[in-house]
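Before anything else, here's the structure in question.
Apart from one protein chain that is not included, each protein chain of the complex appears where it belongs.
Let's turn to chain A:
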Amino acid sequence: MKALVAVKRVVDYNVKVRAKADGSDVELNNVKMAINPFCEIAVEEAVRLKEAGTVEEIVVVSIGEKACQEQIRTALALGADRGIHVEVDGKPEPLEVAKLLKGVVDKEQPNLVILGKQSIDGDNNQTGQMLAALTNMAQGTFASEIKIDGDKMNVTREIDGGMQTISLSLPAIVTTDLRLNEPRYASLPNIMKAKKKPLDVVTPADFGVEIQTHVTQLSVAPPPERAAGIKVEDVAQLVDKLKNEAKVIS
């Protein structure tokens, strides 16, 4: 079977992003970029399925400016077979990304599409669910385990109260949670090999999609500052402060 994996280029998770002083946008100059951590987990899952003999081909897709080919190459170095870059200016919204991904799904006809549950820049947590709606496929979101059996797949999902397992008909959409797997590192030989793997560049017009704007970012601001706290000497002082100053315990 064929697996399609969607990867997004985002600010590295270690970077503490700040709002620009004029509030127009976030400061992203000279900031380290990386593959979204949840997408890395998505790639890893596809590679494991290939190693297990369940998946034959892994296609990885990223939507964005030219630079996101770096993240496609990273995914190819991790074990994906071929890349598709949908070249788009700016930052398309999740619904538009989902429409473009639907175009790729229609063309590639994968049995399984794996996305991250959330991009750590916009914290949207939408694209996989939207793609599932547009393609009329089942969705297994926030997956911490997947088991494929013929034309069905069991997905164990992380939900607020604990864990839930559902059964989905294939083809289906999966979005990854952190505990699905632990991604490997790309080896140097694999990074070299990845440079020779095929990478197609397409445009939204190829899928008949015209990118729209639904939500406009008017401004950005830092979150409210917390007043500086104090260090207490010992447990007795801590309890005293909580009782008599903060009045949060009695």
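Note that a contact is a pair of C-beta atoms (placed from the backbone, for glycine too) under 8 Å apart; a residue touches a chain by one contact, two chains touch by 3 or more; residues count from 1.
Rule of thumb we're sticking to: contacts and distances are computed from a predicted model.
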Among "Sarcosine oxidase subunit gamma", "Putative cytochrome C assembly protein", "Recombination protein RecR" or "Electron transfer flavoprotein subunit alpha", the UniProt name of the subunit that does not appear here: "Electron transfer flavoprotein subunit alpha"
Contact partner of the left-out chain, one of A:V7, A:I146, A:L168 or A:V209: A:L168
Among A:A21, A:L188 or A:V215, residue touching the chain not depicted: A:V215
Absent-chain interface as seen on chain A, which is shown: 11, 13-14, 16-19, 26, 38, 93-95, 98, 117-118, 120-134, 136-139, 141-142, 144, 154, 157-169, 172, 177-179, 213-223, 226-227, 229-232, 234-236, 238-239, 241-242, 246, 248-249
